[in-house]
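Handing you this structure, nothing more for now.
Note that one protein chain of the assembly has been removed; the remaining protein chains are unaltered in position.
Now for subunit A:
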Amino acid sequence: MYKIVAKQKLNHLVEKMVIHAPFVARKCMPGQFIILCVEEGDERIPLTIQDYDREKETVSIIYQIVGYSTQKLAQKEVGDTLAHFAGPLGVASVLHNSKRRVLGIGGGVGAAPLYPQIKELQAQGVSCDVILGGRDKDYVILQDEFKAVSNELFFATDDGSLGTKGFVTTVLNELLAKGRQYDEVIAIGPLPMMKAVVSVTKPLNIPTMVSMNPIMIDGTGMCGGCRVTVGGQTKFACVDGPDFDGFEVDFDEAMRRQSMYKKQEQHICNLKLGGGTNA
């Protein structure tokens, strides 16, 4: 059993939890994730490790409430326990500290997995600009944390309540138009966002790493459910990723595969929780 030692609401759909999980905390690295079951018999859901404390043997996760399992997770409070918490899984991000200028782009809850990477790069002396995007200003999470580790921080919101009105790519295009140069872009967020970023960076040949979030079960390479096509080859995101070269990823296939259980997901939400969140 894995104890919840802290919990914080970041906005009305996004929360942070700190969990006591010694085996994960001792070894995890930026870019890796865990798989948890809220209660015995529940679905296994993957979440990125947002931060960790090796001494206290704790791991932080940030999750957006989108459906049944995340809603059930949100019902747990400090002092409660989670049935299962396995990890760290996936390969750690390859952080090219030889790169001098990096642009981080985080969409919605994608800011969470982006944060430890930018923090690490900054600590290594890399100059990082960051663009955070969200529906409105409440959905742009970790603003203060990013302020502390980025060279310049930009925002994009759908309604213009914070930063530029528009998408993260609106800001990206502006920066590039102004002549900003980057050696690498790290984009983490919803698949359509990462696809849009790559459609800007690929023609300009700015190397772009993306983080894939396919449906997973075991997270250890046992089921093959998480397969993504990268450079024409099938990869298992849980063991070969989740980070991949954005130029090579087949985003259309990934989006299609992610919607495989749409019907069942809605069904279970309506049935067991009385209406989904439509997120």
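Please note the rule applied: a contact is a pair of C-beta atoms (placed from the backbone, for glycine too) under 8 Å apart; a residue touches a chain by one contact, two chains touch by 3 or more; residues count from 1.
Assume contacts and distances are computed from a predicted model.
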*Which choice in "NADPH-dependent glutamate synthase", "3-oxoacyl-[acyl-carrier-protein] reductase", "Aspartyl/glutamyl-tRNA(Asn/Gln) amidotransferase subunit C" or "ABC transporter" gives the name that UniProt lists for the one chain left out?*
"NADPH-dependent glutamate synthase"
*Residue of A:K27, A:R100, A:K165 or A:R180 in touch with the missing chain, whole complex considered*: A:K27
*State which residues belonging to subunit A touch the missing partner chain.*
23-24, 26-27, 37, 41-44, 68-69, 83-89, 217-218, 220-225, 227, 229, 234, 239, 253, 256-257, 259-261, 264-265, 267-268, 271-272
